[in-house]
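Presenting chain A:
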Amino acid sequence: MTVLFAYKLGGLCLFFMGFTALILRSHPLKKIMAVNVMAAGVFLLFIAMACHGRVGVAIDPVPQAMVLTGIVVSVSVTALALVLACRIQETSGGAGSSEGEHPPQGDS
Partner candidate 1 sequence: MPTVSASFWMVLPVVLPLAGGLLCFLWRQRSLWLPLAFALVNLIVVIRLTRLLLIQGPLHYQIGGWETPLGIVLVLDGPALLMLLLTALCGAGVTCYARGYFAYRISAQKQPGRHERQERFFWPLWLMLLAALNGLFLSGDIFNIYVTLELLSISAVALAALSGKPVAQLASFRYLLASLLGSLSYLLGIFFIYRSHGVLDLGLLRAVVEPGSSMTAGLVLMSCGLLLKSAAFPLHFWLPPAHANALAPVSAILSGLVIKGSLYLLFRFWFDTFASLISPAALNVIGMLGILAVFWGGILALLQQRLKLLVAYSTVSQVGYFLIAFPLAYHDATLSVWTAFLFMILAHGCAKVAMFMAAGTMYLHSGHDRMRDLHGIRLVMPLTVFAYGMAGVNLMGLPPSGGFVGKWLLLTGAFDDGQWWWSVAIMAGGLLAAAYVFRVMSPLFQAPVGASIFDGRPTPALLEWPPLVLSLIALLLGLFAPGIMALLTANGGAVISGGLP
Partner candidate 2 sequence: MNGSGWLLVLIMLSSFVPGIIIFGLPEDRVRLRTTLNLCGSLIKIGLIVVLNVGIYLGYSYEIRLPLVAGMEVYLHADPLSALFTTLSSVLWLLTTIYAVGYLEDSPNRSHFFGYFSLCVTVTIGIALAGNLITFILFYEMLTLSTYPLIVHRGTPQSLRAGRNYLVYTLGGGALFFLAAAWLQVLTGPMDFGSDGFASHLVVEHGPLLSLLFVLLIAGVGVKAALVPLHGWLPQAMIAPAPVSALLHAVAVVKAGAFGIVRIVLDVYGLENMIVLGLLPLLTFVATLTILWGSFRALQQDDLKRRLAFSTISQISYIGLGISLADHRLALIGGLVHLVHQGIMKITLFFCAGNLAETLGVHRISEMRGIARRMPWTMGAFTVGALGMIGLPPTAGFVSKWFLGLGALSASNWVVVAVLMLSSLLNAAYFLPILITAWFDRPVGPWPDEKNFGRFETRLMLLCPPLLTAAVVLLIGVLAEAQISPLAWVRFIVEGYLP
C-alpha cells in the first residue's frame, strides 16, 4: 500500500517542482520543460490511483485513458509553445526577456 502512496507523493513533488521552476525560470524553453514535468507529476498521480491499492494490477482503465489523452494534449501544446518561442526569438530577438511593451509599429 505504501508503495502506491510513495508514487503519489512523488507525483505531487514533481508537480510542485515544476510549478516553482515555471515561476522562477525566465528562459521560455525552461518554462515549457517545467510545464511538462508538472504534467508528468499529475499523470503519475492518476496512474498510481488507478491501481486502487494492489500494485501491478490495473483494474481501473479510465484514469489510463485520461492520462493518454493528457499526454497527447501536452505534446501538442508543447509543440505550439516551442514554435511560438522560436518565432519570438526570430522576429524580435528577445525571447523570454520581457523588455516591456514594444512601441506599436504598424498595425495590430
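The candidates were selected such that all candidates are chains of the complex that A comes from, given by their letters.
Throughout what follows, a residue touches a chain if its C-beta (ideal position, glycine included) is under 8 Å from a C-beta of that chain, and two chains touch if they have at least 3 such contacts; residues count from 1.
Bear in mind that the values here come from a model prediction, so they are computed numbers and not experimental data.
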In the complex, what candidate makes contact with chain A, out of 1 or 2?
-> 1
In their shared complex, candidate 1 is touched by residues of chain A numbered 15, 19, 22, 28, 31, 35, 38-39, 42, 45-46, 49, 60, 62-63, 66, 69-70, 73, 76-77, 80-81, 84-85, 87-88, 91-92, 94, 98, 101-102, 104-108
